[in-house]
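What you see is the complex with one protein chain gone and the rest in place.
Chain naming follows the written order as A and B, and within any one chain the residues start at number 1.
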């Protein structure tokens, strides 16, 4: 799948959302401007960086510094305009942009593995998820917050569904990659967006009622 | 040391134990199925992945996805059968399998460095330990639990002993690598198993009575 301008700008919108939500998440902990920028940038590029390191490829932002600039500028603006960005409607917009971001990055991350034929078919699923949620995991660990792995929000499951479906469909219809990618991004986004809108949680069968 | 079938299956037994004990460790924190699988897989392959990244080698599981499949299936089973796996006798079995796992992986990790003549003789000790305990460290950090570095359990010391002895003996008797490896794995395992059986802690001289 060759990235076209539209996809590129969607990716940047996701970067904005990653940085903005990251800064908003750490501001209540009393972070300063430096910390906010580090958190914003690491959340935005951390997952893709870990993917590229595991793939033994040059990190993606080395060839396109826009990712870092956009994350940095978003972090500074969010830091000082935090009251504005934390407004209910602006914040919900950020959540939906974040949903676009993770839905795209999970497929993009898988795509990069497919191009390299890396550990098919498990590698693309695994590194796709790492691309999408890895930055957020680092952010929570550095901020001393519970990671999303410990939360009941329906966040990673739609991504997993999307990327697994992508691999299954791609295996059977390898010449339809672009269409399949578009469909799976849309599917992951729609489920995640529904989770934001209706406040959905992980379904019961994926949870333990009384853990041992 | 060329891996033979027996060693391979021992490694898989260690992988089962890593994933199972990881899932049991995070269940009381209210994790869901997705989180449990991520924790199980990361614990099982995280240490070796960091080793390979530092060595600038392809990650080991890229060429043998069994590691990920075994960790994934173990995680799912442990999640749903947690009451069974948490049974005293099953759990102790897991602890002994974990002891086999770490004892083998610390020497295997060192071995991979020796093959590459990487930073001899300190590199093999360092990356052997990273291979063995790195996955558990990531798991604890992601779960917000105290890492084993902060605990008094006799866990990493037997491994250190085994891998240091391995490097010393290998330096003097390089043509006896297989026998030495086998002996050091056994030694590390026996001490760690004793620690499980008799609930041994780190010896007094390695601790501070009244820290400053």
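Just so we're on the same page, a contact is a pair of C-beta atoms (placed from the backbone, for glycine too) under 8 Å apart; a residue touches a chain by one contact, two chains touch by 3 or more.
Bear in mind that the values here come from a model prediction, so they are computed numbers and not experimental data.
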Touching residue (missing chain; options A:5, A:32, A:175 or A:204): A:32
Among B:84, B:178 or B:206, the residue in touch with the chain that has been omitted: B:206
Residues in chain B touching the chain absent from view: 53-54, 56, 118-119, 122-123, 126, 129, 137, 141, 146-147, 149-150, 152, 156-157, 160, 202, 205-208, 211-212
Absent-chain interface as seen on chain A, which is shown: 24, 26-35, 38-39, 41, 49, 53, 56, 58-59, 61-63, 65, 68-69, 79, 82-83, 86, 141-144
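In the analysis below, only the chains that are shown with their structure count from here on.
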Where chain A and chain B are represented by their mean Cα positions, the distance between them in whole Å: 30
